[in-house]
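The structure that follows is given in the form of structure tokens.
Of the protein chains in this complex, all but one are displayed in their positions.
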Amino acid sequence: MAENTKPLLKTEDVSEVFGGLKAVDDFDFYINRGELIGLIGPNGAGKTTIFNLITGVYVPTTGEILLDGESIVGLKPYEITQRGIARTFQNIRLFSELSVLDNVKIAYHCHVKYGLLETVFRMGRYFGEEDAITEQSLKLLKIFKLDEHAHEVAKNLPYGAQRRLEIARALAAQPKLLLLDEPAAGMNPQETHELMEMIRWIRSQFDLTILLIEHDMSLVMGICERIYVLEYGIIIAEGTPAEIQNNPEVIRAYLGTEAVN
Amino acid sequence: MDFLHQFIQQLINGVSLGSIYALIALGYTMIYGIIKLINFAHGDIYMVGAYLGFFGVTAAGLPILPSLLISMLVTGCLGMVVEKLAYKPLRHAPRISLLITAIGVSFFLEYAGMYFVTATPRTFPNTGLNFAFDVAGFIINGQQLMIFAITIILMAILTYIVQKTKLGKAMRAASFDTETAQLMGIDSDRVISMTFFIGSSLAAAAGVLVGVYYNTIDPLMGIMPGLKAFVAAVLGGIGILPGAVVGGIILGVIEALVAGFLSSTFRDAAAFAILILVLLVKPSGLFGKNTNEKV
Partner (left out) sequence: MNSVRKRDLVMLVFGLAVFGTIQGMISGGMIGSFWQLNIILICINVIMAVSLNLINGYTGQFSIGHAGFMAVGAYVGVVATTNFHLPLIAALILGAIGAGILGFMIGLPTLRLRGDYLAIATLGLGEIIRIVIMNIEYVGGAAGFKGIAHLTNFAWAYFAMLVTLFFVKNFVNSSHGRACIAIRENEIAAEAMGVNTTKYKVMAFTIGAAFAGVAGGLFAHQFYLISPNSFTFLASFNYLIMVVLGGMGSITGSIAGAFVVTFISAALASFPEFRMIIYALALILLMFYRPQGLFGYMEITNFAPVKKLLDKLSGTKGE
């Protein structure tokens, strides 16, 4: 029980300095198991930098990042993925020349147990695991309505489908915590709505905790339970969607001071 | 004292060799800076320059300086033609296609050269520079003096073009960001063309100077100096003109010292060892800035 009350992810005074510029300043936040948290803020507020810090792309200048109470600072991105954090990218980063199915299959990589000899001689666990990976990948694609495109080349998918594929791929890594970087960017309202439903659904289905960055307020306000607002690398507000909507600091950050007065 | 004497003598030899590397490296670095291509054919352009200079002196009976100028002009045009025919159609192709094409052009120049002028090395005629000074016991010969003089003049001209003229400004803009430069009204095709002209004519000058310095030329003479000039460009920081000059001279000096004090068979290894060392310690070169991909 005590285990479950501890936050899944917690940052303590995390700062990141790029050549004298403080991109993230004393960032303190936590996510409890099963929560769906939003991270919003104007362009350049440091949202993606925070994703990069959590996933090990950047190493924080100071501060501590704890996953399940253990520090993940200084670990390589792949090690952090192996410990249960997967992400999508703001500027889609698919394996664009590969088939949709292969994109997902790659993400099972860190759960594969067969070794090099089993690979080369095609024995032992090789066939069993490969079959399981293909089967699970196809199942995931079905959830994201991509099963019909399984053998198409990823770069030929429409934009919205590419975003869905990125999420499917991240899920294939079987994370505890999923980070979504602007999942609705470039989607039309209809697609955004469907995405919203899907995020809700995968959270319960895969027993996930989700942190998302988003500019689409209807999405953020619609599904997030708590929201952090970031400006110039500093958290300026935190609370439920209702609290955030009425927070004068947030309105000022988004609309300028005149709007408040 | 004997050691010091030999050291300084090797230094003089190294600087003259290094000046030649510098001239070739300038073309490499300019071309890489603007179209991000390791122009493997650049060494062969240098070979063509050497042959044109040779024929200027022998077949046309011209003195060395006009031969050098004609060679620079014609080779510069050859560089432009190569770019137009072989590289321009691949402007938007993957980098590897461009690189393979450059290897193809290199083979073509080498073996077409061999077909036309035969594989037999040619001996450069006496150019009236076979005199030598003895300055406090150090030997500086006429060829070396000519190398120093011409290198300095060419670099002064290049600096003027790049820093003061409109073309130079366009070249700098295009090598910084070709697409944006184009949006700002710079005719990038023309700038690339001119870059090949200038780079190739510098290589031609180096070719003629090498012919004068070492006396022999052959169709495959460009392979090694071409590679080493690229090493020099990487050493100085690829895309940076002063870097190419400094890199070339450092490389020349180190090679002369290795050949003089260790063994001449390790001379080539020294160049590549420097390359690897630079790449591992500071891949952006002595004068370069590190850049990272944005996530």
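Order as written gives the chain letters A and B; numbering starts at 1 within each chain.
Following the convention adopted for this analysis, contacts are C-beta pairs under 8 Å (C-beta built on N, C-alpha and C of every residue); 3 or more make two chains touch, one makes a residue touch a chain.
Worth saying up front: this structure is predicted, and the values here are computed from it rather than measured.
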Chain not shown: contacting residue from B:Val57, B:Ile186, B:Ala203 or B:Val234
B:Val234
Who touches the missing chain here, B:Leu11, B:Val81 or B:Leu279?
B:Leu279
Touching residue (missing chain; options B:Leu11, B:Leu69 or B:Ile100):
B:Ile100
Interface with the undisplayed chain - residues on chain B:
32, 36, 38, 86, 89-90, 93-101, 103-108, 110-112, 114-115, 223, 227, 230-231, 234, 263, 265-266, 268-269, 271-273, 275-276, 279-280, 283, 293, 295
For chain A, which positions touch the chain that isn't shown here?
55, 57, 76-78, 81-82, 86-87, 89, 93-98, 102, 105-110, 112, 114, 116, 119-122, 126-127, 129-130, 133, 151, 169-170, 172-173
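Note that only the chains that are shown with their structure count from here on.
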From the C-alpha centre of chain A to that of chain B, how far is it in Å?
50
